[in-house]
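The complex appears here without one of its protein chains, the remainder shown in place.
The block that comes next holds chain A.
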Amino acid sequence: MIRFENVSVTYDGAARPAVRDVDLEVPEGELVLVVGPSGVGKSTVLGAVSGLVPHFTGGTLHGRVTVAGRDTRTHKPRELADVVGTVGQDPLSHFVTDTVEDELAYGMESLGLPPDVMRRRVEETLDLLGLADLRDRHISTLSGGQQQRVAIGSVLTPHPKVLVLDEPTSALDPAAAEEVLAVLQRLVHDLGTTILMAEHRLERVVQYADQVVLLPPGERPRMGAPADVMAVSPVCPPVVELGRLAGWAPLPLTVRDARRRAAPLRDRLEGRQPERHTTEPRTAPPVKRLFGRAKKPHDGAPEPVAEVRSLAVRRDRVRALTHVDLTVSPGETIALMGRNGAGKSTLLGAMVGLVAPSSGSVRTGGAVPHRTRPRDLVRKVGLVPQEPRDLLYADTVAAECAAADRDAEAEPGTCRALLTELLPSVADDSHPRDLSEGQRLTLALAVVLTARPPLLLLDEPTRGLDYAAKARLTAILRRLAAEGHAIVMATHDVELAAELAHRVVLLAEGEVIADGPSAEVVVASPAFAPQVAKILAPQPWLTVAQVKEALER
């Protein structure tokens, strides 16, 4: 269905080709996953299928890509539109019209399908993707998972033979991701659609793949059965990592397979306790709502760095938060979890003064954030937003660091020193836009840390990071926590929460529905439990690192 023959792509002005010697064939009706660390050219390979590379991005493509017998050299993307459907990383930039139904019809209108066929397919697709109730809704009012489903639906209606998806679940909460993956499964099984997709969150998708294409940096890509490729892949989900550690062969890809093999491992681990990497903070017990107003006696518990009391936020007549209580102690790491739109970002925004509370109170470091001057507030609390690029204005890393020193009234060179400590490889003269996702996040983190805030807030820090970048971030955050920084992060990444957080706070519909030690909260929920916890339940292991350490002890 898709053939790559000796394909190399070199972008204009780049010294080296973005991908080299890709030679593979995707048979009809298979779900093929493209994996590899950041920056190995996954998006380039995907773009070459729809013809957007090189027709839209520029650059030179050597070799030949054919899709359903059509050569992308002679066919422009619009002439491939009836065989290839493409959904990019950001569904919002994909939408042309403003309502769900029109969006589903748009592609068919461009292809000139007769009205009765369009009508039928729109209805079918609405049912297939469970969008029937949303048909008249404005796209901007949908949640992330719904938008992703609409984006997939909008390329499905012309009945393409091939579907190309770039990171379809990265921005989604676990439940929404499963929703989207279920749809993809259905397409492959019922309609025989060929799917080529790239995804960083391998733990979510690898079990659905028929074949995996590995793009290792600097080597020829290899393609094979998921278990074989995962055995050598530099990026792999926790279940595979655990399998490699325990020496299981063939490697299990699903929690179910792993559990069946895990009995001996569970026996070996019997009687041992996971050792926490992080030092337990002297944490104040979570405030119980009933007694929320009662003043606690200060029995040696440290002054909290942030205190949120019965906070409510309304925005555009929508209740984003209702009656939220949260106390953050120094040195404590808290993971805020919950669906897209549960109010996680709003809570972080309220703690840093971006959002004014409608009722209730927020105090960070003794100040009321939305009434404090930004200049003073940076020394009390720092937020790394979902899109770290928003924080960066300057043309070079050096200028950015100098600006950060000025903003924070810190010694010149403070920010650069921090950055070097966190990420030595970043050159002074590179443009923040040219950095990889992980480097940019680290730069933003250094900028925020320049003012030495005791409380650090992170909004979706692992979005778009590969496993290596995530491991680096985890190490950095762990060190910051050990230095006494309190960290609150909103995340969908259960593995990150399991690895770092002392406490997990679950939000739903703007309310706190669970607040407790991460081991308890995370393991109790089937959606939020990390893979290792599921495999080794009922034992209290959360991460591969813990298991590894226990075995070596």
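We adopt the following convention: a contact is a pair of C-beta atoms (placed from the backbone, for glycine too) under 8 Å apart; a residue touches a chain by one contact, two chains touch by 3 or more; residues count from 1.
In the analysis below, contacts and distances are computed from a predicted model.
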item	value
Name of the absent chain as recorded in UniProt (options "CbiQ family ECF transporter T component", "Nitrate reductase", "ATP phosphoribosyltransferase regulatory subunit" or "PRC-barrel domain containing protein")	"CbiQ family ECF transporter T component"
Contact with the hidden chain (one of A:Val26, A:Leu61 or A:Ala105)	A:Ala105
Sole residue of A:Val328, A:Leu377 or A:Ala469 that reaches the chain not shown, by the stated touch rule	A:Leu377
Residue in contact with the excluded chain [from A:Val150, A:Val235 or A:Val448]	A:Val448
Candidate in contact with the missing chain, chosen from A:Thr86, A:Thr169 or A:Thr442	A:Thr86
Residue, one of A:Ala14, A:Val96 or A:Leu191, that touches the chain absent here	A:Val96
Residue, one of A:Ala246, A:Val328 or A:Ala408, that touches the chain absent here	A:Ala408
Where the missing chain touches chain A, by residue	50-52, 55-56, 76-82, 84-86, 88, 90, 93-99, 101-102, 105-116, 118-120, 122-124, 127, 132, 135-138, 140-144, 154-155, 158, 171, 315-320, 340-341, 343-346, 349, 352-354, 373-375, 377-378, 382-383, 385-387, 389-391, 393, 403-404, 407-408, 447-448, 451, 509
